[in-house]
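With one protein chain withheld, the remaining protein chains of the complex are depicted in position.
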């Protein structure tokens, strides 16, 4: 029942829950080739049962306050996901991740959705450090990290195996003070731009 | 991060989660005398630990799709709750409940909030029968059931013990076809009322 | 090893435990058409594993003091069940249910067995309110409720789905003072009847 | 509600369940000195919580079919216990144990109660070997084993520590064929004795 | 990574862990006929899943300090097992068991390995009584018990069913003082033997 508008095109961010396992499965299947290049999604979710198990694992994370999953809907269809893979409120650290079906790419949906999620983590939950990981070759994901104002901190060499290969994973992050400063700057710029 | 507006006064319905245990405890304490007349709330939630346990039990219900809890915020303060105490999607039956701090009574918040929750249960989740229970003496709660278009089905005699007394509990319900018909009629009436 | 005689015909009420899963399964299969008209029994118990799971769920209820299951044996065969579906000793409320194979109907077995179970709940366990639910069309079950001195409190409309239809369920109950009064009256009547 | 008469004096064997924790605790306290000479009972059950935990552990054994606990009541008071400490139906082996308050000693209650329990294990559950363990110095317990027709198989040296000392434990057992033969002989003797 | 040398022939005792399930399964299969004469090993471990489950159950025993499993490797192959089936540190009692593939029999491996394990139990963990059980017909196992300086305490009649037969099980044990005295005597003898 809850939804956050992601812009004028009607796209929305909403909670994604276990009862939506069928819809989630269809989404994973549509995105298999595209999303699957850098994420082992179809290895984890391949039928209704595994889809429900995946969403339940995130419902458990919500219950223990260690993660969250949100869906992006466009034109009435689930086209992407923004998730807090892990969150340690005591440590003040969270890792955010995302993916998008090819049909929904290029509209800025992920960036806007990730901003809502990071805002919540930083402002509502006191997270100090938000991390983002992406394969070096996943230029789209790295572009999102950059647009979110994140800093590249290093490369975890050969840390992620996928279908017989091992990928280097870049580690990016944004700290709470940086996040707030960037938002303030953006707000100032928006005001300036709207001046006659 | 999610919120549903409950009207022009800025009141909102939002998910209520375990990390909000402190805020929830303060709300229960403020509402103790008023809410507590018919609900054993302060017997169940009396410190931070029991508050977290209560909210966790509902997070578990969300994870297993058997219940939900939502908070009502007015003027930045948690002033009430609408919950799906139990939900059996296979059976198509759910029980809805609610309470409100005295400061927030009389503004129609509960009715509007309950409508959102019942809409979700009926339209999104296929619930056929939505139940509502209230002590016979709890005229405020019974008035809400009536405003929601529910039908009184009977009285469970002496079924609810609270502080040494046993209360008769009325059982009300609305069925999915009734819910939809009432909404359609309300929409028609609204259109008619807006005609010149 | 325990048994309570249900009359001169040798019928007995006994605990029904997980190790009797095979016997219970045979009983469910014999009663499928008859019992199954109003109970989804063969949907819940269809093989040895599900039979054991069902009896184990009641053994767990016994361990947590939230329910009990008893079998009725006649001529050496398990022919029926009386169960405390749910019991909340703190609230003082219990729900009793039952069923019988067609071969054992008409001998008053259920009424006598239910009396033993309700006596235990009321006198040993302090239950104040004993509930009974039956589909409106299940005249046999409703007749038992009436013979047990219960009062009809209402009808839960379309609350019980079974094989594509939704049934209205009547709610009956007897309160502890009513139960004791009826027993005292019956005892007086029995004494009177035995006078010359 | 269930009970088995243990003779003309009104003593009865009944299931002992978690809700009887208070009664059980009182019994353990009365029997502390006497029973406690050879059993660490008051080390295991010392307050209401530990009493409930003890009875719950046996309710769990019933649920998993690995043990049972029964109480002996005399003059309306719980005065003793006969338990199946462990039962492995697949292996056909069970261990039986017991204790009695001093006030109830010398009436043959334990022997009669143990017979009911062993009969059930052997005849209803197919147990082939029933074991009994007793400290060498516990002559009363050993006398019961002998009266039950058991055979001493050996002595487990210094196997049982109690309050700083280690006790030798005798191991006794009766096999199903022996049990049945002894019962048949007893029945024959009873018939012979009743002949004029 | 850990290993204890069992002599000049390169044989070693090492921890046996869940990740070695494949190697353990191969060992069980090789030893099926020989080991299986007196142990239901191939009934418990028959595929990779059951092999992992078996080793996991012992990892759980290690985590709760109630048992241990060790493997014997000779010529790079897992050829036998010495385990602490059960250990109750509070009671000071442990039961040790073992088996060996036929190819490794006759080299004293089991005796030497069991000595290490019993030494640890007695000296490191304060176990007072170490038990050993063997079928009366299992002369090899009984010979090990004797070589370990154990005393036969009795025979558990028909206690162990295996493939349709019931076996008598001998119970042997060694107490901590006996164990230490025997080791001291052996050390003295060794010194004497090495004197010119």
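Letters A, B, C, D and E mark the chains in the order given here, with residues in each chain numbered from 1 onward.
As a convention for this text, a contact is a pair of C-beta atoms (placed from the backbone, for glycine too) under 8 Å apart; a residue touches a chain by one contact, two chains touch by 3 or more.
Nothing here was measured: the structure is a model prediction, and the numbers come from that model.
The absent chain, not drawn in this view, touches the displayed chains A, E throughout the complex. One chain of the complex is left out; on chain E, the residues touching it are 1-4, 14-15, 17-19, 56, 59-60, 62-65, 89, 116-117, 119-120, 124-125.
By the touch definition given at the top, chain A reaches the unshown chain through residues 91-93, 128-129, 131, 151, 153-161, 166, 171, 173, 175.
Here is the rule we use: only the chains that are shown with their structure count from here on.
Both chain B and chain C are touched by no common chain. Although chain C and chain D share one sequence, what matters here is the overlap of their interface residues, and that overlap exceeds half of the numbers used. With centres taken as mean Cα positions, chain E sits 34 Å from chain D.
Each chain gets a centre from the mean of its Cα atoms; for chain C and chain E, those two points are 53 Å apart.
Counting partners per residue, chain B has no residue that reaches two or more other chains. Because contacts link the chains only in sequence, without closing, their graph is best described as a line.
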